[in-house]
Structure formats: C-alpha cells, structure tokens
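Note that one protein chain is taken out, while the other chains of the complex remain in position.
Labels run A, B and C following the written order; every chain starts at residue 1.
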Amino acid sequence: MSKPKVGVVGYGVIGQRLADGVALQEDMELVGVVDVAPTLSTRALCEAGMPYDLYVVEGEQKAAFDAAGIPVSGTMDDLLDKVDIVLDSSPGGVGRKNKEIYQARGVKAVFQGGEKNDIVDVFFHGYANYEKGVGKDYLKLTSCNTTGLIRAVDCLDREVGVERVMVTIVRRVADPGDTHRGLVDVAQVEPVPNHQAVDLMTIMPHIEATGLLVHVPTTHGHIINVCATTKSDISKERALELFEQHPRIRVVKIADGFNSNAALFRYARDLGNKRADMYDIAVFDETIAKSGREFMFAINIPQEAVVIPETTDAIRAALSMQTDRLEAVGLTNKYLGLA
Amino acid sequence: MSKPKVGVVGYGVIGQRLADGVALQEDMELVGVVDVAPTLSTRALCEAGMPYDLYVVEGEQKAAFDAAGIPVSGTMDDLLDKVDIVLDSSPGGVGRKNKEIYQARGVKAVFQGGEKNDIVDVFFHGYANYEKGVGKDYLKLTSCNTTGLIRAVDCLDREVGVERVMVTIVRRVADPGDTHRGLVDVAQVEPVPNHQAVDLMTIMPHIEATGLLVHVPTTHGHIINVCATTKSDISKERALELFEQHPRIRVVKIADGFNSNAALFRYARDLGNKRADMYDIAVFDETIAKSGREFMFAINIPQEAVVIPETTDAIRAALSMQTDRLEAVGLTNKYLGLA
Amino acid sequence: MSKPKVGVVGYGVIGQRLADGVALQEDMELVGVVDVAPTLSTRALCEAGMPYDLYVVEGEQKAAFDAAGIPVSGTMDDLLDKVDIVLDSSPGGVGRKNKEIYQARGVKAVFQGGEKNDIVDVFFHGYANYEKGVGKDYLKLTSCNTTGLIRAVDCLDREVGVERVMVTIVRRVADPGDTHRGLVDVAQVEPVPNHQAVDLMTIMPHIEATGLLVHVPTTHGHIINVCATTKSDISKERALELFEQHPRIRVVKIADGFNSNAALFRYARDLGNKRADMYDIAVFDETIAKSGREFMFAINIPQEAVVIPETTDAIRAALSMQTDRLEAVGLTNKYLGLA
Partner (left out) sequence: MSKPKVGVVGYGVIGQRLADGVALQEDMELVGVVDVAPTLSTRALCEAGMPYDLYVVEGEQKAAFDAAGIPVSGTMDDLLDKVDIVLDSSPGGVGRKNKEIYQARGVKAVFQGGEKNDIVDVFFHGYANYEKGVGKDYLKLTSCNTTGLIRAVDCLDREVGVERVMVTIVRRVADPGDTHRGLVDVAQVEPVPNHQAVDLMTIMPHIEATGLLVHVPTTHGHIINVCATTKSDISKERALELFEQHPRIRVVKIADGFNSNAALFRYARDLGNKRADMYDIAVFDETIAKSGREFMFAINIPQEAVVIPETTDAIRAALSMQTDRLEAVGLTNKYLGLA
C-alpha cells in the first residue's frame, strides 16, 4: 500500500511546522502546501530552495508569486486531486468555508483550534481521546494551550484520577515578529472561565475545570499554573516520574537556568532545532507543590510547535492508520524525534 | 495632647507616598522626610515648592543638595529629635542598620516589606492583625502583594473561614521609570512557594498557603489569581457584597473597561489622583468562579500606594492611638478619602 | 466683555486634558465636554464629582450613562448653543463629520492632528505660525510629535535659521492602559519620510525635512533625535540658553536621572502634576552634539499633554483674543503654570 498523501492549507506560523512534521513521518507523504500571497513564510520557502511544492488557492493569485520569483506548482484544486487528507491551518474562520470544498472533493481534513467545534466530527487530542478520531472525516485539534494542558492533566489523570483543575494561564500575546497584535506594559485579564478550561471539559468530561487567562507582553510560550484536585494521593516524586516518562513532556529545573518561557525558547535555539522550535511542553520541577489532594505545577507551552504532534496523530486516526492510541502516538513521536 | 509626630526616612517611590498619606491624617503631624542624595523624587519635591522639609542622613550629603538648589532642613539626627515614630522606607536591608539608630534614640519605627522579620516585634497588617501591633516599638509591614492579598483573604476569612489559598501572582517586574531592573519578552517563574504565601501564613497561621510567582514585563500593578478553599459555602453575590463594603477594595467590571492592571492605573490618572495613585486593590467581577468550596477570583495590586493605608494603621497601633482595629483603620480610611 | 465660551467634544486621552487646560485659562470659560458612552474617562469624571458638565452627542446615548450613574447635562446640540468655539478631540476622522455640524451652527472649531488638513483653514502651531490662525474659523493642530518637534526647531530657527532637519523618531506605540494597539518585542520601521517631517515642512516651508519613524514598545513619550543643518553657527551653550528660556521646553540632564522617556513621566508623577502630565518637551543636555553646521539633539515628547498649550493658543487665535503671537502664547503659558 502506498503512503497516505497529505496537503497543508495555510503556510503561516502553524502551517510551516505542520509541513515539517509531516515531512518527517516516514509513513506519510507531504504533497505540498497552499497559500494565497507572497508572505515572509513563502518567501523563505523560496529562498530555502522550495523544499515543499507550493499551490495557490485561486489561479489569479499566481501573478503575485511570479512577481516575487516564487515558483507555484498549481492550485488548491490540483493539490486536492492528489491528497487523502488536508491539514487546514488557514486563519481562524476560513476553515469553515474550506471544509465545503474538502467535502465536495471527498477529502478528509484536520482543522486547528481557531475553528468552531461544530464544523467537525470530533474535537481531538492524540493522547486524551485518540480512539474517538479513528476513521472520522473531520477533526479539530485543541488550541496550543489546551493541547499542552491536556497532555499534562491526562498524564496525571490516567494514574490517579483528576476531579477538578483550576488554571491560571499567563498567555504570550503575540508571536515573534507579529506587528498585528500586541500589548505594551499591560497584563490584561479575561472573564472566567477561559476557553481552555471549557475545551478541557469537552475532551475530558469527567473533570470540572475553570481558569483565568491573563495576556502578557511576551512572545515565547504560555505559562500555565495548574491546580489539580486528584482522586487519590500522588507524591511529587511519582508525578515527576510520570512527566519524565512522557515523550511529549520535558521536566526542567529553574536551578539549571530553565527559569522562563524565553529560556526554553533560547534552549531550542541552542539545540539548533529547526525554526527554534520545541514540540514538548516543559514542567518546571521547582513549581510542584502539594497540599492534601491539591496538586499544583507550572508548565510552559511552546505555542508555535506544540500542536504538531497531536495534529500528526489526527492524520493517523482519521485515516485509520493505527487504531491503537499508544501505537499511533508512538509512531508520531518516533518520527519527530521525541524519545 | 499634641498630635503624634512622624518622620519618613527614605524618600523614594514608597517614601513619597507615605509622606503624602501621613500629611493627610488630621490627627498626626508630618515633621519631615530624609534622603541621601538629589534624586528625581527630591528634585520634584523642590520644584513643587518643598511641601515637606527635607533632612539628610549625614551632614556631608548636604553639599550635593546645595549644588542642586534643594533646601535641606538638617540631618536625620535633627529629625529624630522631633519625632515619635519613623516610617522607614529605605532600600531593603538598610532598615536593619537604621533600627539601631532609632533604638538608641528611643524612637519607634515601622519598616517596609524589604526588611527581614527578625528586626521587628511584629509582622503587621492593619486589617488582619492590628491588635498585635498595639504598643509595639518596631513593626514591619507586609509587602505590596501580600498586603493586598491579605486584605481580600481576610475579608472572606472573617465571613466564612478560609482553609487554604493557592495563588498565582503575575508580578509587574519594575516600577514606571525604573532602569535598574526589567525583563524583555520574558515570563519568569520562581520556585514555589512564593514569599507572599509564606508571609500570609505568618500573619494568618490558620491558613495553608502556597503559590507561584511569575514576573512579567509590565509596571502597573500585580495581578493575583486567588484559589481559596473556604470552610463554609459562600455565593459569588455575597462575596461581591463583602468586597464592595470593604473600604480598601474596589470591585470593577472588565465589561466597563477595567480589563487590566494598566486600565486601573489609567483610571487613577483620569481621576486626577495625586501621583496617579490608588490605595485600594481591585477585584475583577467577572473573574469570580466557584466550584464547590473552591472560590477563585483575581485582584489587582497597585504596588506603589497599596501599603500606605496599612502603614498608617501601624502608626496608630505602635503609638496606641487606637486600640480597636476597626476604629483605627476607619480613621486611616477617612483621612485617605477611602469611603 | 464676557469670557469666550469653550466646549470640548471627545473626552478621551486628549479631551480630558484639553478640558483641564481650558479650565485653567482665567480669560476663558469651559462650558462642558461631550462624549458618547460611559468610558473609563467619563466614569472617572463622575467619581471625581463632575468637575465638568457632560453632554452626549445623541439623546439616545443618555440611557447608558444613566445606567452607569453618570449625570448628563444635555446633548451636543445644547452645548453648541452655549459656546463660541469647540475643541474637537474625537477619534481621527470623526472631526470631518462634526465640522459640518459646527459649520451649520456657526461655531468655530480646533481639530487635532488625526484629522486631514483639508477640513480646516489653517494647519496651526502656536509658536511657529500663530499669526496665520488669527480670526480663522477652523484650525487643525499639529500632532503630538510634530508639535514638540516644531517647538524646538522654531526656537533654533528664529535665532540662526534652520535649512534642513533629519529626524529619527522613536515612537511610543500605545498610551498607558491601551489594549487596542501594541507591539511586543518589535521595533517597527515606517517608510520615509514620516508625516512629522512632512507636517513640519507644511508649517515651516523654508525647511527641508525628512525622517525615519520607529515604533517601539513603550507608552511614556516619544524620543526624537534631531539633526538640524543651521544657516549660521550656534554653540551648544547658546542653544541651551535658548531652550532653557523657552517656556515650553525643559532642559534636563541624564546625569541627574532624566535618562529616558519614562523618567520624565515618573518625574511628572513625583511633581504631583494632575494626571501625571507634563506640557513641556524635554531636551536631554548630554545629547547635544555639533559637527560644523550640523546640530544634533534629542528631545522627549509627552504625548498626552504636549498639544494642550498650542491648542489653547489656537482658541486665542481663532477668536482673535490676541493678535500678537508672544502675547497670546504668554497668556496660555501663564495660566498653565509654564514659567
């Protein structure tokens, strides 16, 4: 059997990384990426020698790419002829319109967190509810914060049961280089509950969740402080063991210099990781506290790349490449280099 | 009986505001303020026409003030001759050395949160433990975050009892205009527990507290998300009522535009408050959430002025001006214009 | 003769300060201010005891103010009945529409820099071209940066003649408390020339001007580095003398702690200035450099209040209260407390 063929629609911050992630999966084939205009990302694709073929949504968009000297391989229609599934990382809201196109063409699709739940069959997280996605046509990933949060909560929940989580999300307000949004000298609060708590309850309905979201003027990763009420007791040592064994969680020590969201970003650069990315969330060792069955810990969410593994899991589920959860995430991890 | 005479040692961010606060108390007399060099604050004191007399610590410091055209009324020794109590807002650590001087002169003193607890007789908060300060010689105020946090927790605790608090402090990392410290594009985490939780337990030993502190690049007020476990149930409505009745707590709505630490700062400017200050902490109405006996809410701490009321209470306690807690804080509030 | 009657339309960041400024002019009467919805500014007006009467634009807007407990004195129509001139500080672009209303009512108006030049008779600066505004009906002020820049350039130009200026504007990108715009960890460049250079040439057509504008993530004042080519030689000492004698220019020393835009903001707070404002621009003494007839110096522009004096001058011009430039600005300065 030939490898499943994958296309990426929307080659922005997330789209670039989805393409990278799929290209690393030895049991999938990345056919190409789609975008609408010469952006920094598509210019960089060109300067880097076109590692991925580029398609436009409408033929008339080709002229601008021609003027910028960026080769175009065809239209989205052409791409849809060749693929089994699309990873849609268009700007929030565009996915709804795109879905109609995919549906008309009989192509499956995985959407990102910016879309509404009602356009998909299942709201998906590779570790928490892989089984629900198997064989489905349209899946939506949790957002970056929720993806990382669920990784950590699911990890504890499978061991001791989690009844309730109250989270405080210190949210980076823009991505590096973004001039379209931002805050200066402001910590902005949102009404509770934040959507991440609501989304967590959708994926894990046995947990009661609420939380506060505070936007802060940083760009390198969200910090979430998690207060979890567990069903049975768990020691800090055991929790650390579980976190350390999780292929998508990295335990770090403040004492070693991992003292911030930006330290983790810098470390990804120091590692020489492509695009200075990190797939794994980090748990800060020295932030773990326990008070009865209340278990508190802080995590870092690298917003650009954190959803790549779970989105890749979604391809496996939608195409029924694996039906077993651990087998599926294990393959994704292996190809992404997550030990 | 003549009014108690008060001096302020250290005319920086806090010292200026302590002087303002004392000057407003009709039953006290501000004798003067002490500083060591021509700073922005003492230059402004001069440009504003010397509303407070200025003293130097050592006589030799006068030359620099002379050169800057700032009138000096004498030395700290001269000031200590005239006062019953000193509010010491020197840089952290200097208070220990100053205490020896005050002790030798038989002058009482109130220190700020930057000093160690061991130099004082009582670690003080006007609302939470006023009685412990009555008649004492050396008191230390809680820090800005702890002062505001205890106000809110004490307010709930007196109604329904609080067993545990887990807090997440989103801490402004520098004051406006500060070039000596700062963070750029970093959210920095500290090992738990933060000192604010430890300090809260010192003042309110029946409560178990822990918490995470995250430094963020803002200057206008700390945001604290409080998760409190109460002994008995309390409705959001009742809690709001209690907060609204508290003279040092302001309930605000995000929907009305009070959506951040900086919005409250801006509002203080809009009000025309001196130095753009606010004495009261704010509770953001829409951040109150309840899950069983877990009660969550977010507050804003205006770091420059929040300790002024409780420090003023400390004068009342140390000098036994009032022995009743509510009478004491009530007078402070009245003179500060806190309804 | 009775005092001229003034209304302020738009009670935001600028409008509040225009109202304050007019209220200080002993030879004018502030009739009231106009706004459309309960904002932080109008809520603060109410909490401060309604020092200014508030009018709505449309009667239907009253309900929202009623709900917020903010007293309304009537509609803009009512206000226009009572005033000789309006200071329009509506959001940029709204002034054009408002002008039709003012015109229909025969009321003069002064607009802010956010409007287009074509809606007015004269593009105005109190010091640089007061005479052009005398007796005119519709005037537009220069923007905050241009107002401050022209103050300094005009000051030199009247002494030695200025042929050319090349400026680099390090622009604060948002006001304190603003959550509608911002940048995080970005210094954003605009194509040259910036509008400030173009505007300077409109007001002072004998000068050739160009410049770069860089938006930076700060809120407390623009920094402009001015490279001026003078017609004849001027010493640093003479320039300092001129700047020091200018009632709307403050010379400060980095060595004294005035090392930044934020230090000047902090100083305004330390002074106890209402709203932490400053009307005068600052020249940083140690930034003055000379190379032949090239004269370089850096200034600070306090964006919220800098236009208040020149806007007040515009009232004097439009109503022909004074025909002499120095007499007019001198009266404005006197009432604003600018020595």
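FYI, a contact is a pair of C-beta atoms (placed from the backbone, for glycine too) under 8 Å apart; a residue touches a chain by one contact, two chains touch by 3 or more.
What you see is a predicted model, and the numbers here were worked out from it, not measured in a lab.
When you scan C:Arg164, C:His195 or C:Lys334 for touch with the missing chain, the hit is C:Arg164. Of the candidate positions C:Asn261, C:Gln303 or C:Thr332, contact with the hidden chain is made by C:Asn261.
The missing chain lies against chain B, touching residues 172-174, 176-179, 181-186, 188, 217-219.
Residues 16, 38-41, 43-45, 47-48, 68, 175-179, 184-185, 220, 256-260, 262-263, 265-267, 269-272, 274-276 of chain A touch the missing chain (whole complex, contact as defined above). Counting over the whole complex, chain C has residues 164, 166, 168, 170, 172, 185-193, 208, 210, 212, 214, 216-221, 223, 225, 227, 229, 254-255, 259-263, 284, 286-289, 291-292, 294, 296, 298 touching the chain that is not drawn.
Following the convention adopted for this analysis, only the chains that are shown with their structure count from here on.
A separation of 47 Å divides the Cα centre of chain A from that of chain C. Centre-to-centre separation between chain A and chain B, using Cα means, comes to 43 Å.
Remark: chain B and chain C have CA centroids separated by 36 Å (rounded to whole angstrom).
Among the residues of chain A, those in touch with two or more other chains are 172, 185-186, 188, 217-219.
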